[in-house]
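Just one protein chain is left out here, and the rest sit where they should.
Going by the order they are written in, the chains are A and B; count residues from 1 in each one.
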């Protein structure tokens, strides 16, 4: 294979970057039939000077994220196939009890995602890695498949294969000077070696990605951040093994460090130091850098505090006479606002793809995912957690990226609770009710930048009323970022009435002569309904999985309101705008910032709304305003679009009002509701307890691209005749039947799920479901069964888990087990499919 | 009047020429033996001050410096120039320290006036420093690469005047003195070889130098190395080419697996022809070389050895048969 500085004048796709990601992308594009691929890099080959060249190159497959684990496992398969993987095993060790608990949680993730691993005692750790001091550790999480890889070699082989296929031209030492667009789409890549006409570009430039994307007017939200590494040697005990790596890698999680053998040296890396962020614009040029642009001068004082931890654990070899710090760098890696990669087509520019913020362990998997995505629109692994379109505009600003990367840096090896909230760069987006909510002692959780009350401390008094029906959570981990007040608010809603701030909804107005056809094309359900009717519908991917689920309101013949969750609003907006017809027959307006939403639900909801809705449209009887319809009403003085719908399964409305009158709406409803005992309720009720009792599915939890509507129990009785995205696979899924079915399971009596100390434990989601014999459950597609959502069901007096189960286990009454913190608790399949456990006939909601 | 320091009886042409461009009257100072007045006169030196003292029989940096300081105090020259050699620099530094004068070392150009404006070579030539030197007597050492102003016609052939100068010295001025002197034994092969085959990080190990040794042997050259190789213990320091090792100027310099940090480059940049062998086409060494081969030295060098052997055997074939015939 040769590389040159001349570039072709045309290409089907230009991949910028020849690190592990760019190399994997060109390889998989070629495999999928792409030709005329041009790959550029500013640096020389095989090591162009980016983060791939100085990475520590080891892979621990287990992550709490299913998507990341899947990408990692796929990457390991690819590295192995290329002969660039050496299995050495790895142990994550715990020095303190909190970490020991975290390792137990890791074991659950390992089982859920199907990676063999086990918990081991200090003695076993010392057997595996004889120079570790077992006296200072409580135990370890042993993953035999942990490996080191050679990403430079793997990348070279991938380029070679693509070149041999006649698909690839590589040009090294070429600077990209501009990215040209025409009508919002890529048109050319300008370089110092000539211009390349192309409509598709992939930015796989690691820490330089934001700089390159900006040339096209797109933003890739990541920041270069320093990760410190030192090499200590020569150490005779390591040298005499005669190999690069003979001992398992140690991740000293409590010290936020890792230690691995590298020939005669021990390499120590740290995520413990202060976050050291760099500006993409200030990365030195290849010429100006002493080592390479991404290997910056070591700042000793930042590393010093870690030395003691390293010596305590590895004193027996680090203290060897003659062993010194032979190499030390501040390596740059990419960090994003939420720590996940940034993949997919940029919202700003069609045909401009991002493949950035990817670790060595995910590189080849990301290459495959992106190539599939670019080719068929639908990767095998669901990409939503890494989709670049997930970011709202404020989340793509440098200030936000810096704030979250700073806060997120020490989470890399940290113990992160699944409900843990970010503290920096808040508040960003607040509803008009915010001042009232604060006064009520709201505990705010953040979604898509929105501040949403999770519960209200002002409702603590409800515990006097409902406390006997609310089991406490004795274990700190289970109770973290949670309050029994949530359950109390739930019961107050079920018995009286509650108001819930839903202003975080993303809302779009779609109108014009082509609006109906356009929505028909995207929605699985029949959109062509009478004006004033609501329609809940999944949107499918081309492969028939879930892209989104949302509510459509037909406001007029040619006009619709789209209401979708705040968490997915940015991705949904991307999906809608990218599918707009070019003929201008549909106009799209994002009205999220114009509309606030207050939910009003509970048996007294009609009484409350009637009390403040005195005008001619005030007939709120079930006959006049039935379930599943929308009407414009006036609440006090506030014009409101009221939707008779519910995600918590009770009588009531979503009240959509002009944003600036939101506070008036809140006060009107609160005042009118006071005689009926109205309470504000948080998202804890809306998103978890109320939803789970009704068996409602949540995008990103139960619903993603890897599951189809038949499996989720959301298949409709009839398939509409109109064509829509994902129809063919949807029809096929209806034919073949589900490989797994979404089920609701219940934990037993508290004693049945109590740990060794007798404390009842509550799974939080992500845990594996096992057979009664403790066997891992996987369906015929190889997907393991795990808890997609978990939460209490106060009205049912139980604790619910949702999970997809293969047909043989998806039988109501079946006894299975859930593994939580390395213990197994019995669970019962209480419901198969979508029929709610609470109020199965929906009489409350429809009354 | 400007003084130049003469070492080892030989005047340094650059120093004399530079001195004449700065002051119409140039005199010399010499230690011990015959100062070569005839030779000096050819370079425009009108008088030579010969320092004599029994304590200065052997080279003693402090004593040499003290003597010069005393001479300067007596003569009040506008400046003193010396070649930037070990002794030249050292003597001027001692004199400067004793006389309380500034000293500018490694100058490549000097412009007169007050202050003198000069250009210093830093780090063996990796940077140039423009500086100003203000002093009643300006002390400067002149780098070998100095840009010498075009000298006027040499002064009349003849001999310059010789004046004896006996400084006042005490034993404490010669506490550091040469007690033994020997010819250099190590590093000279490297310094004088016409071909140097040099290896850096890319060689990978001490054993990896075997092929460099073999190639150097075939070419009648010496093996050199970079600072990385010395630091890793692969080669002794005497093989190190570079600013802090040996600075060389061979006919051919073959840089194998050497990235070309400035520290190394300034040690080899005076080679007439530089050939780089490196896997990295963008390595600084490749960019600065005259010729380059992109590839692993462990593949390229054995192939070169084989090629040279093959050519020689073809070449020597007929010779052998002629002898037989």
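Basically, a contact is a pair of C-beta atoms (placed from the backbone, for glycine too) under 8 Å apart; a residue touches a chain by one contact, two chains touch by 3 or more.
The criterion applied here is as follows: contacts and distances are computed from a predicted model.
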Omitted chain, identified by the protein name its UniProt record gives, among "TRAP transporter small permease protein", "Pyridoxal 5'-phosphate synthase subunit PdxS", "Acyl carrier protein" or "Electron transfer flavoprotein beta subunit": "Electron transfer flavoprotein beta subunit"
Touch partners, limited to displayed chains, of the chain removed from view: A, B
Omitted-chain contact residue, chosen from B:68, B:146 or B:261: B:261
Given A:296, A:470 or A:485, the one touching the chain that is not displayed: A:296
Option from B:177, B:201 or B:247 whose C-beta touches the chain left out: B:177
Hidden partner chain, residues of chain B it touches: 8, 59, 61-62, 65, 85-87, 89-90, 93-94, 96-98, 101-106, 115, 117, 122-123, 125-135, 141, 172, 175-185, 187-188, 194-195, 219-221, 227, 230-231, 233, 237-238, 240, 244-245, 251-252, 259-263, 265, 272-273, 275-276, 281, 284, 286-296, 299-300, 302-304, 306-308, 311
Touch list for chain A against the chain that is not drawn: 2, 232, 282, 284, 287-291, 296-298, 300-301, 304, 307-308, 310-311, 318-319, 321-326
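Heads up, the rule we're going with is that only the chains that are shown with their structure count from here on.
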Complex contact set, residues of chain B against chain A: 279-283
Touching residues (chain side chain A, partner chain B) in the complex: 43-44, 46-47, 172-173, 286
